[in-house]
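With one protein chain held back, the other chains of the complex are shown just where they sit.
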Amino acid sequence: MRLWGGRFSGEPDRLVQEFTQSIDFDRRLFHHDILGSIVHCRMLGRQGIIPPEEAAQIEAGLRQVEEDFQKGQIQFAHALEDVHTHVEARLRELIGPVAGKLHTARSRNDQVALDLRLFLREAVLDTIDRLADLQETLCNRADEWQDIIAPGYTHLQRAQPVLLAHHLLAYHEMLRRDAERFQEAFARINVLPLGAGALAGVPYPIDREFVATQLGFDSISRNSMDAVSDRDFVVEYLSAAALAMAHLSRLGEEIVLWTTSEFGYLELSDAFTTGSSLMPQKKNPDVAELIRGKTGRIYGHLLHVLVLLKGLPLTYNRDLQEDKEALFDTIDTLLPSLTLLSAMLATARVNAERLAAAAASGFTLATDVADYLVARGVPFREAHTLTGRLVQRCLATGHTLADLPLEEYRAISPLFDSDVYRIDTWASIRARDIPGGTAPGRVRAALQEARQAIAACRAWTAGQRERFARLPDHTDAGSVRSPHG
Amino acid sequence: MRLWGGRFSGEPDRLVQEFTQSIDFDRRLFHHDILGSIVHCRMLGRQGIIPPEEAAQIEAGLRQVEEDFQKGQIQFAHALEDVHTHVEARLRELIGPVAGKLHTARSRNDQVALDLRLFLREAVLDTIDRLADLQETLCNRADEWQDIIAPGYTHLQRAQPVLLAHHLLAYHEMLRRDAERFQEAFARINVLPLGAGALAGVPYPIDREFVATQLGFDSISRNSMDAVSDRDFVVEYLSAAALAMAHLSRLGEEIVLWTTSEFGYLELSDAFTTGSSLMPQKKNPDVAELIRGKTGRIYGHLLHVLVLLKGLPLTYNRDLQEDKEALFDTIDTLLPSLTLLSAMLATARVNAERLAAAAASGFTLATDVADYLVARGVPFREAHTLTGRLVQRCLATGHTLADLPLEEYRAISPLFDSDVYRIDTWASIRARDIPGGTAPGRVRAALQEARQAIAACRAWTAGQRERFARLPDHTDAGSVRSPHG
Amino acid sequence: MRLWGGRFSGEPDRLVQEFTQSIDFDRRLFHHDILGSIVHCRMLGRQGIIPPEEAAQIEAGLRQVEEDFQKGQIQFAHALEDVHTHVEARLRELIGPVAGKLHTARSRNDQVALDLRLFLREAVLDTIDRLADLQETLCNRADEWQDIIAPGYTHLQRAQPVLLAHHLLAYHEMLRRDAERFQEAFARINVLPLGAGALAGVPYPIDREFVATQLGFDSISRNSMDAVSDRDFVVEYLSAAALAMAHLSRLGEEIVLWTTSEFGYLELSDAFTTGSSLMPQKKNPDVAELIRGKTGRIYGHLLHVLVLLKGLPLTYNRDLQEDKEALFDTIDTLLPSLTLLSAMLATARVNAERLAAAAASGFTLATDVADYLVARGVPFREAHTLTGRLVQRCLATGHTLADLPLEEYRAISPLFDSDVYRIDTWASIRARDIPGGTAPGRVRAALQEARQAIAACRAWTAGQRERFARLPDHTDAGSVRSPHG
Partner (left out) sequence: MRLWGGRFSGEPDRLVQEFTQSIDFDRRLFHHDILGSIVHCRMLGRQGIIPPEEAAQIEAGLRQVEEDFQKGQIQFAHALEDVHTHVEARLRELIGPVAGKLHTARSRNDQVALDLRLFLREAVLDTIDRLADLQETLCNRADEWQDIIAPGYTHLQRAQPVLLAHHLLAYHEMLRRDAERFQEAFARINVLPLGAGALAGVPYPIDREFVATQLGFDSISRNSMDAVSDRDFVVEYLSAAALAMAHLSRLGEEIVLWTTSEFGYLELSDAFTTGSSLMPQKKNPDVAELIRGKTGRIYGHLLHVLVLLKGLPLTYNRDLQEDKEALFDTIDTLLPSLTLLSAMLATARVNAERLAAAAASGFTLATDVADYLVARGVPFREAHTLTGRLVQRCLATGHTLADLPLEEYRAISPLFDSDVYRIDTWASIRARDIPGGTAPGRVRAALQEARQAIAACRAWTAGQRERFARLPDHTDAGSVRSPHG
């Protein structure tokens, strides 16, 4: 390879092989590749495109390949480029040249789209279930902590007292939207691309509906050129995951804040903190920090795939191979993040006294004082101004609103009376008695409604799983097999 | 301001004002701010929170403010920070201190969320309609060009012949998914946040359902803390827009390619090309290039808002103000891009001869030859190899598959017979007669189905628009008012 | 325009005009466009490419156009597309057809690159000066606050005591690297592209060195095709700005944290906080929040331009027009952010007692206790373990390390003696007496060195400015004209 200066650390062939191979990551689709092939070949036999007995022979061979894979007996090699080639090569070893009939009426272009969709639809179910797990933990703690008052913040300044349960249920809402988005994406993921061939469809009397039904797809792709060049379904998962991670990063940030000495509201179980190699006293919220830090990672993956797609002419281009690692890593990041946040919250302790004290301090009841005046006929804007002056008066005299003498109140407005002292955090909370408000009854109702929503979500994923459990492969269809459980 | 060195070009107060003001861009929400206020004050009166006659007075005042705005008689000033302040200030000028009662039982935190949702749900309808416009153009041209054959590409290499209509309908599919995503986002956008107050709900007996109904919302927010800190609905629009722009960039790229001298398949109407200041002969596809280029812009906006949200503790933080410009610019980019692509395609001419010639050249029928062998019992994998040798033979002898002598065919495989010459582009296309394939009948059916889908989409947006037309403001609810039409 | 359905809100010509025009933003280059044209035409005359008297006539005309512009007498119109066309059109009005000779031996492709480089090199100087302003404020406060102890954090947990000045100087270091990066980028920005023509160079005996010298460029571009398609210099500015904003966002975050009730270390001047429309007591650090929030905006701009460039074939493509708005907005965001942070810090007050108390609490001296044992021969790893047990003992018995009885110490290790009580925050700080450490002498030295670095930076920008002040336009070369000062 003198031609370009002998600088390469290896042969160009090897370099090209390593650069273009995908088996290092697409082996994760091994099971799904075989599943798709089983149904494809069953259909070929049924339609008489290949002799039924050969179809049976191929199917048996494929089952053997799957078994070999499950036992760890497949040798992976860069020379065999991708998962499809590995499966077919092993099949040929097992059953001879008839293996060559399996690739009739399909192309790797539609095959890889199939494998990825089979994989991703399961990942969506796993994702929704993990979301539900975290939602359930949020509900459990909200239930448990229903009587705990916390300071509600805006601009990270104490603003108004709220129930801690109300705060937790805000996260439930975010995750609920996340679950909806994943669920909606599912419908566009669970579409059969097989039959698109390389790009134009195939010249065989294939039965796409049969394949779709056998594989549990909701529909079949409507345009072959789109089917092989479409990666919207990957972007949809990544977009939904990016937003979900944004939510988790907010929760992570609050955990970091709340476990500081300064806030001191929350204590994590030792299992979720780590020490320092230098400072013996440290107990760091590493898991929460990492979840926050990994958010950028998911954003990066989303950007990557969007950039990939930009300006690609139809149909399949090799650039598309780059979709998988981003997707896999996103799943492997999001799922354990959900699990760990759930476990962390489930085992954390809150300092209710400290929360309550903070909720009562810092003039968090000033709005209620303004509303007191409004109730006595003062236009809100004026009441707001008057209360602002009260606060200044307190700051000047070292008082809180609770111990400011009545004459000081009256000096600001004669409408104040001794019942102004009845304003306290509980009164403030109870007063916000509207749908979505923090009043105890409202929070209790919200909690109940949340549990119903979670149950509905779980029922939906269970229904899908049941359907997939009846797929023609008798082995366990497996889950996403995230290395992080 | 000696303290920090006298280097500032202005007073800090002015700098702070300019840095924190939002009126330069949120004035776009003027109409929606008033609309929300009208219904809010109507509800306050109805519930007896403020006297009904004062509510009527405020509503009349608000209508006057709207009229002033429509006539361009509002003076905008950075000192008045944002749209809400401008409206209330003008209202006070018109009706005096009673204006101060309008802000009872709400905060700018829930108010701005309301305004943005009112605005965005209209933008979604406009977006879907523009998508439908482009889809319709694609269908119209597909209809017109049904007999035109084009080379189908993979890796930008000619692969197999397809109908040009089939190629166009691939874009229809992409846009159809786009429309679905926007439609699904609509349900999460069209949620009433008002009543969340600053963060905890409000201590007044407000009627959120009344407000929701009057304003045409599908539902009300379920948690006040979430309601003021949630910008998922912005990210959802941006995510869907990013993917839509990815699709448009692919179409833009193809227009750039197809109008080159080298491809020469497409000629744009002069209206969509521009010349060169230096080179008199140039006719450049600037609009297509800009659409491709603006894709990064939308990706950037999406990332901006995602980055914004990362790690934000609850509830409202001022960072959230940064959501608007990204959103507005995304709409102002996506909508004219759709319109211009539609107009460009509607007026472009194709060079059918050149397309057909390209579709027939470059061994695009090799797959069909392999399939010929498969039909005669050769396993596909072997047929693939044999055809590869045929292609090499052609290249070595300067033949095409169409004029390679039969003995050469037979030298490769005795299964070849003279009917191999019946393989031509039309035969190839007709053979792909499966759902989603490029056979003429399939494409015709797909076209019909596409038109139905477009009609259903338009019916849905029309239904929503009708509903919004009955909103309590008698003025035109306006559209997104994109400066680019 | 029946052809595509009559849905457009305007004529396609108008739509195309609006979509492709750049005058709405590139008018900001008006001054630079004229400056470049003056020197270009002077060179054309000098080389005899156009008659010298015509060159003089054109130059006089250009000066008049500049004057008109300064007086606001230029009418901007989308029909005239861009800044170059506006200048030439006005010139023609003033001096007639001879204006048509100005564009000899150049193209808009090299002209726009020229304008943008002329503009950006000034922006770089402004940026570095603003960085220096903030660095100076950091130094001033570090100077003033030299005796204030603060808790140093890792994982947002109190870790070890440090000097507040040391903390501030950490930011100085970040900004110093920022300034270096901008300075290095300057060398690649300040390169003359003119002469590249449309892409291939121009067939006239032009004198590029003369133009470069007259315009204060450091060098001339070496390849014409690169010169018109290169936007590296824009990306370099954006990359450096993104990292600078990352630093500012860290400072912004710390301001938000330190001004919370919980931390309570910092109080901002009223000028840099805002109130709440609902809560009368609020004093929110809005400016710091916005700086944090705007970080995503700059990241988005960087990505936009990177995405733009991806996969663009040579040479100029219209996509490149999209570089300007991202660049302008980045400058308009970064510069006031620097100024406002400087002003905010310059006027903030710290609560030294609270900082000192926090620095002393939370076992921040545990490392020093471990080091005490190390000094007595215990391997660090073992000392670390023993100190960990001491901390546990304190937690169990309600002691701090300062009041834990000696026998408890000795129970852990007999090496402890009464001098262990000499460990306090000041001792801890003084002990870190190594280059880069927090010992007072080291911090003083660092401060001095920092001031020298700032002075060197300012001297460099002043040198460049002086050079630009001698450019052939006698008007003020202007600054970046950021709307935010």
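Chains: A, B and C, in written order; residue numbering restarts at 1 for each.
Convention: a contact is a pair of C-beta atoms (placed from the backbone, for glycine too) under 8 Å apart; a residue touches a chain by one contact, two chains touch by 3 or more.
Predicted model, so just to flag it, every value in this text is computed and none were measured.
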{"item": "Sole residue of C:Arg14, C:Arg27, C:Arg63 or C:Arg250 that reaches the chain not shown, by the stated touch rule", "value": "C:Arg250"}
{"item": "Omitted-chain contact residue, chosen from C:Val16, C:Ala159 or C:Leu215", "value": "C:Ala159"}
{"item": "Given A:Val305, A:Val378, A:Val443 or A:Cys457, the one touching the chain that is not displayed", "value": "A:Val305"}
{"item": "Residue of C:Gln57, C:Thr274, C:Asn317 or C:Thr347 touching the missing chain in the full complex", "value": "C:Asn317"}
{"item": "Subunit B residues that touch the omitted chain in the full complex", "value": "154-160, 256-257, 259-264, 275-286, 289, 303, 307, 310-311, 358, 361-364, 366-367, 369-370, 384-385, 387-388, 390-391"}
{"item": "Residue numbers in subunit C that touch the chain omitted from display", "value": "88, 97-105, 109, 152-156, 159-162, 166-167, 169-174, 177, 180-181, 184, 188, 195-206, 208-209, 220-230, 232, 235-236, 239, 242-243, 246, 249-250, 252-254, 257, 292, 295-296, 299, 302-303, 306-307, 309-318, 367-368, 371, 374, 379-382, 384, 428-429, 431-439, 442, 446, 449"}
{"item": "Where the missing chain touches subunit A, by residue", "value": "1, 3-5, 7-10, 12-16, 18-20, 84, 103, 106-109, 133, 136-137, 197-198, 271-272, 274, 276-279, 284, 286-287, 289-290, 292-297, 299-308, 310, 317-322, 326, 336-337, 339-340, 342-343, 346-347, 483-485"}
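The working rule: only the chains that are shown with their structure count from here on.
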{"item": "Chains most often in contact, by C-beta pairs", "value": "A-B"}
{"item": "Chain copies touching (subunit A, subunit B) - same or different residues, decided at half shared", "value": "same"}
{"item": "Gap in Å, rounded to a whole number, between the CA centres of subunit C and subunit B", "value": "33"}
{"item": "Gap in Å, rounded to a whole number, between the CA centres of subunit C and subunit A", "value": "34"}
{"item": "Rounded Å distance, subunit A centre to subunit B centre (Cα mean)", "value": "24"}
{"item": "Residues within subunit A bordering two or more other chains", "value": "154-156, 159-160, 257, 303, 307, 310-311, 367, 384"}
